[in-house]
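As you look at this complex, bear in mind that one protein chain is not there, while each of the others sits in place.
Labels run A, B, C and D following the written order; every chain starts at residue 1.
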Amino acid sequence: MASSAVTDVLFYAFAALTLLCAVLVVANPFNRNPVTSAMFLVLTIISMSGLFLLLHAFFLAAVQILVYAGAVIVLFLFVIMLLDLKEEQRRRIKFFGAVAGLLSVGLITAIFFKILHHTNLNEHPLPTVEGDTASLGKLLFTQYILPFEVVSILLLVAMIGVIMLSKKDLK
Amino acid sequence: MSILTYIAGWPLLAALLLVFISGKNRVIIRAIAVLATFISMVLAIKMFCQFAAAPVDADGYRFVQQIPWVESLGISYHVGVDGLNVGLILMGAIVAFAATLCSWEIQKREKEFYILLLVMSGGILGAFASLDLFFFYFLHELALVPTFIMIGVWGRGEKKNYATFQITLYLSIGALIALIGLIALYLQSGADTFDIPKIIAYAKAKPLATNVQNFIFPLLLFGFGILVSLWPFHSWAPLGYGVAPAPTAMLHAGVLKKFGIYGLIRIALPLMPVAAQSWMQIIAWLAIGNILYVGWVAMRQKDLNLLIGNSSVAHMGFIFLGIASLNLIGISGAVMIMVAHGFLAALTFALSGYIYQKTNTLEISELGGLCRRLPFIGTVLLMAAMAGCGLPGFANFVGEATVFFGAWAQPSLHWAVVLAVWGALVIGAVYMTRAIRNILHGPLPEKFATLPDASNLWRKLPYALLLVSLLIFGFVPKLLTEKINPDAAKIVAVSSPVVKTSAVALAEIHTPKSEIRN
Amino acid sequence: MKHELFPWLILFLPLLSATVIALFTLRSKTISSLISIGAVVAGFVLTVLFISANGFHVNAETSKNWLSIGAETSKNWSSTDGITGLQVDFGLKLDALSLMMLLIVTGVGGLIHIYSYAYMDEDDSKARFFAFLSLFTFSMLGIVLSNNFLQMFIFWELVGVSSYLLIGFWYGKPSAGDAAKKAFITNRLGDFGFLLGILTIWGVLGSLNFGELQSIFAAHSATLLSAGVITIAGLLIFCGAVGKSAQFPLHVWLADAMEGPTPVSALIHAATMVAAGVYMLCRVFFLLNADALHVIAYIGGFTALLAALIAVQQNDIKRIIAYSTLSQLGYMVMAVGLNGQTAAMFHLTTHAFFKALLFLAAGSVILGMHHEQDIWHMGNLRKKMPITFITFLIGALALSGIPPFSGFYSKDSIFAQCLEQKNYLLFGVAALVAGLTAFYTFRLFFVVFFGKEKSDHAKHAHESSLVITVPLVVLAVFAAIGGFIGVVNYYGSQFTPDHETLTFVQQLMEPLKTPVPMCIGIAVALIGIFLAFSIYKNADTDPLPAKLGVLSTAMKNRFYFDEIYEATFIRAHDTIAAICGAIDRFLLEGFIIGIIRGGTDLSGRGLRLLQTGNLQTYAFLFVLGVALVLYFVLGK
Amino acid sequence: MNSSFLTLEFCVIALGIVLMLADFFVLPERKKYLAYLGIAVLTGLLAISFTGDGICSVFGTAFHGSFIEDPLALFFKRFFIAAAILVLFLAAEFSDRIIAGISEYYSLIVFALAGMLFAASADDFAMLFVSIELITITFYVLVSFQKNRLVSLEAAIKYLILGALSSAFMVFGIALIWGTTGKLNFGELAQVSSQFLDNKLFLTGVLFVLVGLGFKIAAFPFQIWAPDVYQGAPTPTTAFLAVGSKAAGFVLLLRVLFIAVPQVTQQWTCLLITMSGITILYGNLCALPQRNLKRLMGYSSISHAGYLLLGIVALAGSAGKSTDGGAAILYYLAGYLFTVMAGFSVIALVARHLADEDISSLAGLNQRSPFLAATMTIAMVSLAGIPPLAGFFGKFLLLKSVIAQGALTGHHAYYWLAFVALAGVVISIYYYFGIVRAIYWSKEAADLSPIQLSGGAKFSIALSLAGIFWLGLFPNTMLNLANEAAKVLGN
Partner (left out) sequence: MHVGLEHFLTVSFLLFALGLLGVIIRRNLIVMYMSLELMLNAANLALVSFSRFNDKLDGQVLVFFIITVAAAEVAVGLALIVALYRKRQTAHVEDLNSMKL
């Protein structure tokens, strides 16, 4: 890491953005329209790809933006628009549910941090790996060829499923 | 093939055959059922007669047959008899035949009824003949399930569902606790086989550790105990028998129920002598619970079947007392009662079944004076009641008296014997004679003026058969005891220390001032 | 020993007869009754033949092993090894005691059988009746011939059940059913003690055989007879006798048992069954020590007095005789308690004659009266039923102890025994009872046979048929001469080794040896008869209640024993039963099972509430689950 | 690389594609019979798996260790194929109720089968992930296939959200495991996992994977989805979910717990005991008041997951010394397959014209079709674990393996677990017999018209029944197979 100060600043910036946007996805105090959530999700994803860049995962950073921001979120928006979910605002988050949810999530988070705190992460001083397309592709098509193929079937299945679910009934 | 395989196999085979016969052929179905149980009974009698002459294998069993079944677990189909189960198998086969004859009156879904009845008969005969722990349990369960179904489908009365529920749950719990005990036993024995003779031989050389014994013994005691309606886990029995169709009650109360005790004697005592010793007093207490408490409960019953059911539970107490005595006399007596009570319970339930069929009620207060219309049934019922209160001449007396003597030989059980004798001679007499007084004696209600008695030989046969069996063993108990003794002695040899009865008593004689308190 | 087979035949002929009747000839009254009579008469003939061939003092045993478990232990009873075996023989003990009893049972029993032939003629179930009679005879013979305790217990029980069957013979009558039940249960109470006594003896000595036990006792009498456990055993065994011989406090069944047909009353309650208790006490006399005997004597005496008092105020002809039986049995038991087995057995024998006679005569009266049993509905029957009248008179005299009738001799020997033992209290009781006996017997006698007819039945009464009167006459003869025909000899030689055989004249004069008891006995009897004569000669109603007041009511109501038992023993049992029943029903069946069932059901229904169908809740629960597992594994 | 290992998988995928494409060439009314094509092919494959030389008898790894062929994998592959065959029979019966396209339905079943086959052979976390996702996503679609029924969609969405949630946990777990150890392959992980026993990050990772797999098998506390999904899904899907998906979860669970991280598993015996006990009780207790047959089967399936966990507990406790627990699981699953298929076949056939599958719809079944009545009875009795049927011997083996641990270690927890299992069995007897009672002696039987069975239905039910009896009466063959397969899990 050549300029650690810069990367540090960038990390904090991206991390803060990611988390802030994530909070706004989940619990936007001003607006609970799903569209807003989706937009903040896009932001989250984009700032995450910034983090990916910091980690030298260039290919994934690109994929993240292309697939997630470009395709998945668009899909989300498309569906939201299709469904016309206006009455969402009228329903309020239930107090009890929120407290219980916060409590259990808080518990998990607390355990997380306790664990993280207690774990000695043996750091490698000089990471050299680069997540470029070529090396990733090589790995994907040699060692991970089988999962890759399975994923292709998975996509086929998903396709069949989506078509089946979306098509109008003939009868 | 061992004759035992045929004894248990014929009813099962017949059950299988019935599956493929249309339910409309009532006569054929009955004929097959009767024939199968008849053959099985004849074979059982033949086996009983040939017992003494039959060759004995190395472990002391006769008519042995062994076929490996699951080698990796050490399970094999292994049947054989010795003195402990020869009487039970004979009794079971006779009762099965009688029960089949008594099924004459089942009107609806006969085919299914006979199938279940045959499965039940075959299963329990197989369980008694089995010398492999797994099959022993397996076949018992096989016989048990039809009981629930029969009570549920063909039972009578308002409490049918509740009774079915209770008997199912109780017996399942009992069987499963016993199963856990048996599995633990199999594992702890270290013999790596389910073969009973092998386990016993192994345990003789390498006895189970005391703490292991103390852990497993109660599992078997209470597991099997629940199956035998050991107090205070008895409440399923009277109720269940109260609603059960007569043939089911006959087979279950008569034969199937003995499985638990047989298991205790066959498995628990020889393998866990130390634990048995330390549980002796508790078993005696529970036995007294059966005899006295349930006897009193029986006094309160207003329904004939409930009364018989409770009395049958009370009788189990004598068997447990015999087991608690842990000596040759007591255990021989226990085995004797098992056989005797099998005939008796079957007989009484057959009779109550007949009465119910004809009068449509078993409320004692509604009956009365039946002797006038039912001389045959009435006489047999009277004799059964007398056998039930331990009258000499019937096999029950021999067993009970033997148990009393056996338990008396254990000075620490004197108190129990006193109470048990009270239960046998007084309480038993009270409820039995009360019932007889109210059912057979007194004036005959108008509505029963045309009751038909058991008219022909077929109808009389099951009752006569059971009664004669009771009388034969009552008059000539040696037929059984001679067979029981050597094998009971083997069990006692491991499970009982030398009893110092007369030593104690005589020491007190020599010091004139001392008193003996019971 | 000649005719070894005869005793077996005697024993089993009645059983055979019962079986044959039950299985084959129930439809034919005549054949059945003849079979039954034949069996018992044949038994009598065989007994006579056997005795004439072997004499009374055979002292033999024949036995077969019946039940054998484990090793023979009786032989080495004194070793310290525990009892490991149980040996029960089926054997016959033949000595003067049992042979005399055989004669009585088959002889008197035979007469009763014959009498029944006519008495039960009208009954549809005559065949069944004779089957029961045969069964009863078999059981009684079994008791008599038993050579060991368990066998005796077996027949003891069989006697109980056959009496149950006979008492409840007219099962359609509710009272008969109740009486049978009562007799059976009361007997069972006694048997409870009996069996425990047997167990105690066996537990100590390891044997059940009378002969073996006797020799053990003979060899170790000092240690054994002073042991507390033997006292207890003796008393427990005596309980059996209390039940069967209807001693206080188990005397309540006997009077009710009169619900059975009259021959049954005669057979069971005079000659045989009730005598079994006394017989048994004599049989096992060797193991009764002084303490036990003491108790026995007083119980006997008390019973005698109690029953006599009750008898004074009864109005049912059979009940009066029944209480008289009780009272006489009290005598016998008292005699045993006073070491007078000979006297006891003597009285038992004569009593069998005259009491059977009285019962049968009463039966004849009842038959003549068309089944009317209340004495205050009778009267003036002496002319209409002369044979009955005469024979009844003989019986009554014998019962009252008027010389030279048999009762005089036997009663006198009991009196003498009291004095010999210097037990003046019991002597006083005995004398009082003798007076009462004479009084109530003749009360009955005068009311029934003298005075005027008190009902239409009495006016139209008639003498019974020959089949009935012939047994009466035969019994009357024995009741008259029974005192001096050698009975006492046979018993004496059985019980007292140095007994000298008396000649006929010596027997006749025997009471003179002890003039005091003789005189007192005769005196009180005469007083009793005189009182009865003066009060009841022409009485239409009983004047006594007015004079005795409360006492009379108490007597009439049998001193409220039934009520007391009802209120205590039976009530207690019923209460306990009710409690147990309630526990069973509500606690075990209802509460505990209810809780388990309800708890299971409820927890099922409760848990199910988690499955709200709401995805949010599901997600929450899922996450909560993860959190729990995390915490469970790593959180600590 | 030995790609002949993949013969079965290739054939199955090809079959799936063929079935899918056949949609274009087959007349609509004939499409129903495509199932029989699938059945024929799968039967052939099953036969090959037993007889084929060099196809299934050679064991080893392929694709850089991400794919493993061993007896355990082979056992499960046969199991899955058998399950798929029976499900296809059922689906063929069900075809008239699937309006969205029956050939797709068949092909999706076959694709799910492919996912299961991959899962059986998965030997690293990547394979684990993709195969399990293949199964899950296929099931989302399969569950929603009766999209004209609201419950079907609703079930699918519940399954989807909760499934995705569990996937997220699993993925995160995989990330943590890989992050701390640097290994994805199970075998390699096993060699290093002992160094990470106190690395809580690693343990959390394993735990999260466990969460994902626990979700698949519907073990407490991840069981919550099962009743709704079982109830809403089309019956063949439910059946496949109950056997196939659950078994896939178990094979992966076995591999992860006992091949990848055996030492960790050993540490967690206590957790597993608790999970198993509560799962048994939960399933059985909730089933008690249940009236909807399929929902009841959902609860029952939870309890059976609990019983199966007994075997896992035994394996965990024995630390690889004894594989009895594993064999018991395999045996139990085999029995469960036949039993559940028989049960669901009856439910599907009886509730054909009914809106819901209430227990009362079974009323009078013994008059409508004695064969179906007997089948249902036998299935329920077997599920309750009563001899001489498959369920009994399976439970016997499971109990035995657990008690063996109790006997060996002297820990009472094992005995308590056995007692809990016992209590569960007793409770279950009650509701299973409730079903039997409904068949034979309920009074209000509205519909008494006889039920016509097609040849295929008869055949498949007969097959299931034969399996139930075969496993109950002649356990030897299957037990040997199971023992052989379970040896993989020992050390």
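Here, a residue touches a chain if its C-beta (ideal position, glycine included) is under 8 Å from a C-beta of that chain, and two chains touch if they have at least 3 such contacts.
Just so we're clear, the structure is a prediction, and the values are computed from it rather than from any experiment.
Engineer: Any idea which chains on screen the missing one touches?
Structural biologist: Touched by the chain not displayed, across the whole complex: A, C, D.
Engineer: Using the document's contact rule, name the residues of chain D that touch the chain not shown here.
Structural biologist: Its contact residues with the unshown chain are 125-126, 129-130, 133, 137, 140-141, 144, 147, 150-151, 153-158, 160-161, 164-165, 167-169, 171-172, 174-176, 178-179, 182, 184, 227-228, 231-232, 295.
Engineer: If the hidden chain were put back, which residues of chain C would touch it?
Structural biologist: Here the touching residues of chain C are 608-609, 611-616, 619-620, 623.
Engineer: I need the residue numbers on chain A that touch the omitted chain, in ascending order.
Structural biologist: Touching the missing chain: residues 4, 7-8, 11-12, 15, 18-19, 22-23, 25-27, 32, 34, 37-38, 41, 44-45, 48, 51-52, 55-57, 59-60, 63-64, 67-68, 71-72, 75-76, 79-80, 82-83, 85, 88, 91, 93, 97-98, 100-102, 104-105, 108-109, 112-113, 116, 121, 123-124, 127-129, 131, 135-136, 139-140, 143-144, 147-148, 151, 154-155, 157-159, 161-162, 165-166.
In this section, only the chains that are shown with their structure count from here on.
Engineer: Chain B to chain D: how many Å between their CA centres?
Structural biologist: Roughly 42 Å separates the two chain centres.
Engineer: Taking each chain's centre as its mean C-alpha position, how far apart are chain A and chain C in Å?
Structural biologist: 101
Engineer: Could you work out how far the Cα centre of chain C sits from that of chain D, in whole Å?
Structural biologist: 76
Engineer: Find every residue in chain A that makes contact with two or more other chains and list them.
Structural biologist: 111, 114-115
Engineer: Among all residues of chain C, which ones touch two or more of the remaining chains?
Structural biologist: 623-624, 626, 630, 634
Engineer: What residues of chain D sit close enough to touch chain C in their complex?
Structural biologist: Contacts found on chain D: 157-158, 161-162, 165-166, 169, 200, 203-204, 207-208, 210-211, 215, 220-222, 224-225, 227-228, 268, 271, 274-275, 282, 284-290, 427.
Engineer: Show which residues of chain C lie in contact with chain D when the two form their complex.
Structural biologist: Touch residues, chain C against chain D: 600-601, 603-605, 607-608, 610-611, 613, 615, 618-619, 621-626, 628-630, 632-634.
Engineer: Flag every residue of chain A that touches chain D in the complex, lowest number first.
Structural biologist: Per the touch definition, chain A meets chain D at residues 111-112, 114-116, 118-119, 121, 142-147, 150-151, 153-154, 156-158, 160-161, 164-165, 169-171.
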